[in-house]
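One chain of protein is taken out of this complex; the other chains stay put.
And now, chain A:
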Amino acid sequence: MLIFTCPYCGVAAEETELAAGGEAHLTRFGPGSSDDDFESYLFTRENPKGVHFERWRHVYGCGKWFHAARCTVSNEVFGTYSAQTTEPTAEIRETISKKRPGWSWRDMNGEG
């Protein structure tokens, strides 16, 4: 069972109290962008075996969106963090580096 601690209300919420919101930290390309950028914004998603960053919503709780980092193989949760950020916090990245040395995700990796 997947349990995330909501950073907004502090509740350790299990999966059925949450709604999955897909991949985190997408850059939105809208009107005026190139076809390639628009297409990848709409359709191109990571599907990693291992470290992954996602958006979740505490839908049956406080209603807030938040970010979460977890391992897609073991479902180990590395942490949750604010929705008001465009990248994982330094703390989260450090935690992941300790548990999954050499990890990478999109253009990010353990070295920075």
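Annotations
Rule of thumb we're sticking to: contacts are C-beta pairs under 8 Å (C-beta built on N, C-alpha and C of every residue); 3 or more make two chains touch, one makes a residue touch a chain; residues count from 1.
Here is the rule we use: contacts and distances are computed from a predicted model.
In the listed set "Putative ABC transporter ATP-binding protein", "Spore germination protein KC", "Pyruvate ferredoxin oxidoreductase, alpha subunit" or "Sarcosine oxidase subunit gamma", the entry agreeing with the UniProt name of the missing subunit chain is "Sarcosine oxidase subunit gamma". Residue-level contact of chain A with the missing chain is found at 8-14, 16-17, 60-64.
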